[in-house]
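This is the structure, below, for whatever I ask next.
Omission of a single protein chain aside, the complex is shown with its protein chains in their original locations.
What follows is chain A.
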Amino acid sequence: MGVPFEALIPYGIMLAMFGVTGAGLSKIRHMQNGGKRARHSVDQWDRVMMDRDRRLTGYLRGQTDNPSAPAGFELNNPWRVSR
């Protein structure tokens, strides 16, 4: 008496659906983060550093290891005003 594999087909379908959704979401987050894994548990320090990265490179997840900042970096930190 063999294993009743027809009874396991619905489980296989559910697993495949969850797997495809999870992989698709992960791929979308990968593409949104410039080819890197997404950041999680981002606190105020990380937000300020990511804002500085965007001012330096133009991308939120861009990184550079240049010792000198590009020209105009000292001036491009905006004051946030309420009007």
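Points to keep in mind about this one:
The criterion applied here is as follows: contacts are C-beta pairs under 8 Å (C-beta built on N, C-alpha and C of every residue); 3 or more make two chains touch, one makes a residue touch a chain; residues count from 1.
Here is the rule we go by: contacts and distances are computed from a predicted model.
For the chain that does not appear here, its UniProt entry gives the protein name "NADH-ubiquinone oxidoreductase", which is one of "Zinc finger protein 511", "CAHM1 protein", "glyoxylate reductase (NADP(+))" or "NADH-ubiquinone oxidoreductase". Although one chain is not displayed, chain A still touches it through residues 36-37, 39-41, 44, 46-47, 49-50, 52-53, 56-57, 61-70, 73-83.
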